[in-house]
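Please read the structure below before turning to the comments.
The complex appears here minus one protein chain, its other protein chains still in place.
Order as written gives the chain letters A and B; numbering starts at 1 within each chain.
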Amino acid sequence: MGLVESGKLPKPLAKLLNISRKYSIWAYQWGLACCAIEMGAAFASPRYDVMRLGVIPFPASPRQADLVVIAGTVTDKLAPAVVRLYEQMPDPKYVISMGSCANCGGPYWDSYSVTKGVDQLIPVDVYVPGCPPRPEALLEGIILLQERIAHEDMAERWKGGPIVVS
Amino acid sequence: MDQLSSADTETPEEAAPATDDAREAVLAEFTSRLGDGVLGSHIRVGDDLWIRVDRAHWLEAAEVAKSMGYRFFDFLSAIDWLPSPFGRDMDAQEDLVVAGTPAKEPEAIVQGYAGGDTRFQLLARLYSISAGMGITFKCDLPDDDLTAPTWSNVFAGANWHEREAREMFGFSFDGHPNMINMYLPVDFVGNPLRKDFPLLARRVRPWPGIVDVEPMPGVADEEGEGE
Partner (left out) sequence: MTAVSDPQSVAALVAEANDNRVNLDFETEGMTLNMGPQHPATHGTLRIIARLDGEQVISAEPMCGYMHRGYEKLTEVRTYPQINALINRIDWLGSFANEVPFILAAEKLMDVEAPPRAQWIRTILFEMSRVANISLFLGDFGLQLGGMTAGFYAFRDREWVLNQIESATGGRFHPNFDRIGGLKDDLPKGWIEESHTAMDKLLAFCDEMEDLLVGNEIFQGRTRGIGVIPAEIALSYGLSGANLRASGVDWDLRRDNCPPGLVYDQADWKVWTHPDGDCFARTWVRLQETREAAKIVKQLLDTIPSGPVMAKVPRIIKVPAGEAYVATENPLGEMGYYVVSKGDLVPFRVKIRSASFNNISVLPWVARGAYVPDLISILGSLYFILGDIDR
């Protein structure tokens, strides 16, 4: 992968890499609250079946995952754990924030203990709105993410140092 | 359906006085066993019984109730009777102040059923499965000494509830085995369920739906947000 780091990746190769990355997303599911059940329905139920989109939803640890779906309410007490989880994931990593709670605090926008938006902690690629979003909505979010991956300029993204979350 | 949903006695019912008797009997027995520890009581006919006990008798109250068959521990919590300076109405008041109108004075402290003298009251509920009745206990806690004896030796379940009450209201419970935070991070400042604990997010940005505190013709906001 020296090509990627040097920034000189031939276009067709980049495209091929992106396609293969796009259809083999290992998604780590971090169920936090109600949304987790809808995520479970999307990932584990035969009715929604996320695997047909090329998402493999069962990595045992964040260290094997490309994508984390933050599904649910992030509280201030949990925030360090969220950051830690994100830091454990290997690059390239993507985050889907699922549900109003993870997006902005949702129904708990004025609560004393809820973090108003997980994007305060980690960078988010796709926001899926809803309370809870239907499983279809999450699938749509995953498709959006795949589009994003397909058009990603890998050389651009890895030209600098590693992405560090403060 | 054929029961009344509330026992305000405009329509006297045959069934209501009977249950009332049962609760009177419980209250009488409880009072006779606890002596002058009972400070006040309230019965809603056919529905519920409130007993306010002295703090010195708080632990004894649990023991007496347990021996009377009230063995199911429901919950233990507290009430802060201070009218909220930051409540929902008061958000609107805040807006008034910004607009130059004087804010309305907060009202005096008024305690609920079974009376009371202090701002903070402990609130606990026990249930008797055989009698099919519950008792709600209250206990005044003076502002300068927010401690009470723990119930956790009588009802093991009170352990967690007391931890919760501690961090939410800032009480302490004598003899509690494990007085650590239940919910909040340790560096959290304040006791959220005290009425004078402000919800800062609301201070920063008043809720846009605030208009519906005025009775408006038309559709009331019934959906909340987030649907």
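In this section, a contact is a pair of C-beta atoms (placed from the backbone, for glycine too) under 8 Å apart; a residue touches a chain by one contact, two chains touch by 3 or more.
Bear in mind the structure is a predicted one, so any value in this text is a computation, not a measurement.
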Hey, which of A:9, A:36, A:55 or A:98 is the one touching the hidden chain? A:36
May I ask you to list the residues on chain B that touch the chain which is not drawn? 1, 3-6, 8, 47-48, 50, 71-75, 77, 79-80, 83-84, 87-89, 91, 110, 112-113, 123, 125, 129, 132, 134, 136, 154-157, 159-161, 168, 178, 180-186, 192-193, 195, 197, 199, 202, 212-213, 215-216, 220-227
Mind pulling the chain A residues that touch the left-out chain? 30-34, 36-38, 40-41, 44-47, 72-73, 75, 77-78, 80-81, 85, 107-108, 110-114, 131-132, 134
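Rule of thumb we're sticking to: only the chains that are shown with their structure count from here on.
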Cα centroid separation between chain A and chain B, in whole Å? 42
Residues of chain A defined as touching chain B within the complex: 76-77, 100, 105-107, 109-113, 116, 131
Show which residues of chain B lie in contact with chain A when the two form their complex. 183-185, 188, 190, 192, 197, 199-202, 207, 224-227
